[in-house]
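This part shows subunit A:
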Amino acid sequence: MRAKNVLNRILGILWMPVYLAYDLLTGSLRVGWEILTPGSRISPAFVEVPLRCRSDFEISMLANLVSLTPGSLTVAARQDPATVWVYSMYTESHGSTLRYVHGMEDRLLRATRLEGAPPRPQDLERGERGQRR
Partner candidate 1 sequence: MSAALLPLMVAVPLSAAGLLALAGLPPWLNRVLLLAPSAGTLVASTVLLWITRDGTVLSHNVALWPDGIAVPFLVDAFSALMLWTTSLLVLVCAAFAIAVGDDRTSYFCPLVLVLSAGVAGALMTGDLFNMFVFIEVMLLPAYGLLAMLGSLRRLRSGRVYVTLNLLTSTVFLAGVALVYGAAGTVNLGRLAGAAADSSMVAVGMGVVLLALSVKSAVVPVHGWLARTYPSTSPAVTALFSGLHTKIAIYAIYRLYAVVFDGDSTYLWIGVVVFGATMVVGVLAAVGEETTRSILVFHMISQIGYILLGVALFTELGLTAGIFYLVHHMIVKASLFLSTGAIEKAHGTGALDRLGGIAAREPLLAIAFMVAALSLAGIPPFSGFVAKLALVAAAFQAGEWVVAVVAVAVSLVTLMSMLKIWGGVFWGVAPEEADRPVHGPHTEAGSTPVLVRPEVPAAMLAPCVVLAATTSGIGLGAAVLLDLGSTAAANLLDTSTYVEAVLG
Partner candidate 2 sequence: MTPTQIAGDVLILAGALAFLVGAIGLLRLPDLYSRLNGVTISGAFGPALILIGLLVQQPSVGNALKVGLALVIQLATSAVGGSAMARAGYLTGAPQAEETRFDDLVVELDEQAGKEHPGYSRPDT
Partner candidate 3 sequence: MTLALTIGVLVFGAVFLMLQRGLVRIILGFVMLGHAVNLMLMSAGGVFRRAQPLIGYNPADVVSDPLPQAFVLTAIVIAFSITVYMLTLAATGSDDDTEDLS
């Protein structure tokens, strides 16, 4: 079990740059397209994202990953409960942004924790104007 966890984590660490490169590339292309083509297709929002990260390192790594990807940007962070506020350029809905960030968080926690990423919480959706349901 232990060995599997370690292997899992090593794989997580190794996959990180790949994911990052992918995110960087796709994000750059998407925002670059936005920039180079006329008109505006953005639908930005500031989204509160509760996290499963615990340590400062995890939170800041996640915040940085979000920021590194063109199209999303961490504006604020909170330690306890761990939360980031993400500016997202293409916000279909509150939930879509949450899913996007939590996907990143999954990959991050896989690399930082032996036990891997915990399951995502369910009741975090918010309404159109950000109000809690």
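On the choice of candidates, all candidates are chains of the complex that A comes from, given by their letters.
Going forward, contacts are C-beta pairs under 8 Å (C-beta built on N, C-alpha and C of every residue); 3 or more make two chains touch, one makes a residue touch a chain; residues count from 1.
Because the structure is a prediction, the values reported are computed rather than measured.
Picking from 1, 2 or 3, the partner of subunit A by touch in this complex is candidate 2.
Looking at the complex, you find that subunit A touches candidate 2 at residues 20, 24-25, 27-28, 31-32, 34-36, 40, 42-48, 63-65, 67-76, 85, 87, 89, 91, 94, 126, 128-131.
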